[in-house]
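The excerpt is restricted to a subset of chains, each kept in its original location.
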Amino acid sequence: MLRLGGSCLGFAEPGSSSAAKGESLADTVKTVSCYADILVMRNPKEGAALLASRYADAPVINAGDGGHHHPTQTLTDLLTIKRLRGAIRDITVGFCGDLKFGRTVHSLAKALARYPHIRMLFISPPELRVPGYITREILEKEGIKYAEADRLEEVMPELDVLYMTRVQRERFFNEEDYIRLKDSYVLNTEKMELARPSLLVLHPLPRVNEIDREVDRDPRAVYFKQAKYGMYVRMALIASILGVVPC
Amino acid sequence: MLRLGGSCLGFAEPGSSSAAKGESLADTVKTVSCYADILVMRNPKEGAALLASRYADAPVINAGDGGHHHPTQTLTDLLTIKRLRGAIRDITVGFCGDLKFGRTVHSLAKALARYPHIRMLFISPPELRVPGYITREILEKEGIKYAEADRLEEVMPELDVLYMTRVQRERFFNEEDYIRLKDSYVLNTEKMELARPSLLVLHPLPRVNEIDREVDRDPRAVYFKQAKYGMYVRMALIASILGVVPC
């Protein structure tokens, strides 16, 4: 928004805002939409953006609602693949990390299901598998090929795109599993050697230690480019909602 | 300010600001007025804005000083009444809720005392009556008609404007009174049926539960319109202080 010459009102500070006085989300949204032309909302509760859109007098952009969805990240991911591969089709996409709670994974898998000839590989510990409402209700219904795997090494050679996410220690059910499995979800230069020369490694950022810093120098690591595309795609989204015509 | 094309510097975060290092209000105000063309100040201490105006090299807007006054809210309230009734005169205005600590009530009552033929009704629990410096020193001195009431139902039919505010449970002296009285200060559709078709219901927002959500659909509930007028009135105030001539 700032890059487009607009300005932003922040309502993030929980201590100083009206929410601290007990105001409902509906009232906050109604009031803010008196002042702003667009509402961008990130909220820890699933469905918060949908609810907000019912009360707001201005368009609402969902910038993440709990573990549910994160559509602007998905637009970013799609743009990154499209720009760096030319098209979104005929590819095998690996998702690695915490696939149970990772809203960016859920949003991207759902979006990719609409493109032709996409195959998906889900690499995670058994406890953190992608939810059934993604695999059964979306992928199987649409006839999308997918498989699940325990270790990143097994699938590296097959991938065109690798979507890395964080695995938080506290999400594992027991310490033994964590110690046994954690290295399987860390991308390093050895694992990169198993991969195709045309692989694209994406990550929604921030990264903690699931991608070794040495991988950054590999031209296939495109997550910082992806961050830049994220800025452009959000500028485009705002411009399109406000009805700004490209020059 | 943002709508006018200007920008804002925030000094709200108590942790990161100079105030955390022990800087006095006078020094903060002097320093900030080196950088800014206008200071807008909300402070929990009564008289803070007055003090600030003595040290600042730039104009100071009081955006609320403790339980004392809140002049830009009052400008908002006056504009709302004027726009939606055509004039501010010959009306009965009810103030409901916590009238002892509510700075918006004190500011508005004081301002309305300057308009012709205004009658005021103060509806609150006995512990939260409007302070004597309002009733005796302003209203009685100016010959303004006013009365106090315990229950909203009693006065609904007489009102042209109803100014609702929050009643916080912890402000009641005993639990019994709270339970006995609390419903008297909640505006709902039943109470709205007792009122005139031309009533205007105002609220400085945020609302907690003192206005039932069903009332929002009543065209006499104008508090979200009022929020929008609040933006315009503050734009006008800033433009006028900066000497911007309307086109």
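Which chain is which? They are A and B, in the order written, and residues in each are numbered from 1.
Quick note on the criterion: a residue touches a chain if its C-beta (ideal position, glycine included) is under 8 Å from a C-beta of that chain, and two chains touch if they have at least 3 such contacts.
None of these values were measured; they are calculated from a predicted model.
Taken as a whole, the complex in this structure file is built from 3 copies of one protein sequence, with 2 shown in place.
Simple rule for what comes next: only the chains that are shown with their structure count from here on.
Chains compared, chain A against chain B: the Cα-based superposition rotates one onto the other by 120 degrees, nearest 5. Rounded to whole angstrom units, the spacing between the C-alpha centres of chain A and chain B is 43.
On the side of chain A, the complex with chain B involves touching residues 7, 9, 13, 16, 18-19, 21-23, 26-28, 30-31, 34-35.
Residue ranges on chain B touching chain A, taken from their complex, read 2-3, 7, 12-13, 166, 205-209, 213, 224, 227-228, 230-231.
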